[in-house]
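Missing here: one protein chain of the complex. Every other protein chain is in place.
Order as written gives the chain letters A, B and C; numbering starts at 1 within each chain.
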């Protein structure tokens, strides 16, 4: 779960990381009064879960409350990388003497959290990593021990030769680890970590991605979720045990297992079709789940055909077939033409059940994909 | 720093360990109203930093508020192992089905915290350890990892075959570790950990000893200190950089270094004298420190002679002598006869400085001790 | 031969709730040598013919298992893995899905210290056909043979194995290594074991978007593996930045796309199939059409 900047800054603040004392607003009028409260100049920043806001015109400096109003009016409703701007952060503007980077994420290969820092902050860190990798310093973190002071100082003195600034930066790094660990993040990032003209060090931007697996430990964080419309759909799916990602194509997919679902999308694409979604219905085959899954597919008007691809493993094919039949009987709305592929444990029995219901199930995945593409091409009359 | 039961229970409660909902009181009248509030029967318990309160009559059951009043009146002011009872804890009385023991301390040999647990609780655990050591279960705790659930359960199922009770006990053990770790204790102990007749598990007594070295991390805990009069003296000494323990003898000792101070007390005893105190003035030789040390010794009316034993190491003997002279000039009150032994770095210079001030310093510790014993025996005319 | 498990492997099952109990039965029926179960509070009972203990330590003392399979719910699963490892299990198979990644990161350190191998978490387990299966794989689709299979996915593994079996290419051992960002053993670890296993003649590695495990595997194959290896990578049609069910399957950088992986593998001399059917073709070519 990605947090927006204002949420991440709030958490940073709770962990003692210095952040600008800004105000989140949702209207131009609120932006104006925030600017009055904070004291101008202020920066008005679009709150979207995407990078490159500055380039897209989503960040504006305002010298007066009136300017803040205008800036807010121009940014609200903007589309930044397909995210619609609904919230703004009004931060006090500061005089920046230098921009740095510091972040912590999990290194999958080392199986450890790693802290990255660079004196080249304020820009896309992946670009820095690609172009000038020697400008990024790494510090492995033993997660049982946490980031230690001496480790933070080793990095901090590489960024700041000055003692006071180095110790301030080291302290921020320690708190950043505390935050990463405390909220079970998979990424925390300060970019830029700014040195101001008065010599203080402050987090001017904030990024936190939370580990969805750990949300059970932090139930209140669930309330911080601000889903976009497409995410709402994905979340709703998740609450029914479905893993769903909407795409642009016209063949709805319903598959048991994430890997097989990706393989299904790949084969559709390989054969010249376009998948409308990723949809993993998981291991169980309860009719409710299948109904929800079907409703998800139907709600996407792009979908011209549906390819149900099930490999009966522990979940037996006859059970899946029974669930499917129950679901199809339940669904009242018109549904696009279906292709069902069913194989694995008890496949003969499963195919018979479907056949009794008037559905011919296929046993081969490629054949199924080809048939779905053909049906979608026909324009979707069932 | 030892906490009293009511303080330890409060901390336990903060860490989620179930404790009786009692009230600390300092008068019989407060005990009566506490008994009214809690609902009788209640237990009235002397709050002193000593074991064996029950045997000493410091714990009484009261069936009515009036009985609680009487119990309080009889316990307050009592002397238990030389601790005067000034505070009481009024706890609700409970029906006990079984008494267990669980504690965590540092195993100096393993250099690790270790949890101890026993089904033989409610009695002196050191007696259990001595007489039936197989009745105590041990669990080493890796302090970087903390006590883990599976480790707690391994012990808990040895105490309680019943699942619900075992899991409750395991949960208490986990919280006890959290407490040990969170407050930097050197000992936490629940004795008895009681199984009540309703099957619940609760800490009926509570003991916490805090690590004095870690108090800087928990400044608010300093406020929990409830020193006895002799401890007040020790604390006051500590605030002046002195380590002081009052004893019963008549020879006041002032020594630099704890080991040497003990050796000094030992040689006095070895030669037939009795040390009046342990007093380590540490490494520095500032006149202020010596003045405070001398005032401490003088305030003990038992002291008939003072033996100052200084080994000049890094602290040079001439500096020590200068400090001593300054101190002796400063002290206005009558002081008992002094024996000064000064040796080590720059000893000749130190002895000359003292000699100029009219004091003959000795170079040998045994000789010094013998002389101090002689002076104390003369009844203290200088 | 086979890797990690065979018919003699003594197995303990941790977590005997609905799923654990069901799969313990399946495993037993497949022939897995289950010697003990662990479930706090069920100690002393017998389930599916094996004794159940309150703690892994008790089970280890009484039944000396070499391997443990974890069905414990996510909030308690990391602790259960440690319990197994500390009780002496040489191999732990963690089926449980949804363990926080930081917890995994912590416990792999201890597992390394203890010398315990971990498969998973969030994995279907492993199977040495006709000998033993540990986890939740559907035994029926497997057949004993010369192909080692190691995959990050569950049902996709079954799909691949099924087609291999139908084409007559049985398996020495098949492993779902798990789809989480931090898992115990990875391709390299399994490949090393397959290299030393006399029964295995060829290894199929099934990969997906996210991370760079497949690249690491390819580098390892080039340097250390003499047996033929065939690759298959899913997720070519996945959009960037999206999580496709597996927590591990997030495209985070250029290296973690399916395309980058396919190119990298081919560059290291590993043939990569575009479809599951092609896997069978590639395997067939390398095993000389024998089936």
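Criterion: a residue touches a chain if its C-beta (ideal position, glycine included) is under 8 Å from a C-beta of that chain, and two chains touch if they have at least 3 such contacts.
Computed from a predicted model, the values in this text were never measured in an experiment.
Student: Thinking of the complex as a whole, which visible chains are touched by the chain that is not shown?
Tutor: Contacts of the unshown chain, counting the full complex: A, B.
Student: Among B:14, B:131 or B:266, choose the residue that contacts the chain missing from this document, as touch is defined above.
Tutor: Answer from the full complex: B:266 touches the omitted chain.
Student: Among B:30, B:162, B:184 or B:288, exactly one should touch the missing chain; which is it?
Tutor: Answering carefully, the residue with contact to the hidden chain is B:184.
Student: Thinking of the whole complex, not just what is shown, which of A:149, A:230 or A:360 touches the missing chain?
Tutor: Hidden-chain contact among the options goes to A:149.
Student: Would you mind spotting which of B:20, B:122 or B:275 touches the chain that isn't drawn?
Tutor: The single option touching the absent chain is B:275.
Student: Pick out the residues on subunit A that sit against the missing chain.
Tutor: 145, 148-150, 153-154, 157, 161, 163-164, 166-167
Student: Residue-wise, where is subunit B in contact with the chain that is not depicted?
Tutor: 106, 108-109, 111-113, 126, 142-144, 181, 184, 186, 211-214, 216-217, 243, 245, 247, 255-263, 265-270, 275, 278, 280, 311-314, 343-345, 365-366
In this section, only the chains that are shown with their structure count from here on.
Student: Which chains are shared contacts of subunit A and subunit B?
Tutor: C
Student: Calculate how many whole Å lie between the centre of subunit A and the centre of subunit C, each centre taken as the average of the chain's C-alpha atoms.
Tutor: So the centre of subunit A lies 27 Å away from the centre of subunit C.
Student: At least two other chains touched by the same residue of subunit A: list those residues.
Tutor: 144
Student: Touching two or more other chains, which residues of subunit C qualify?
Tutor: 106, 110
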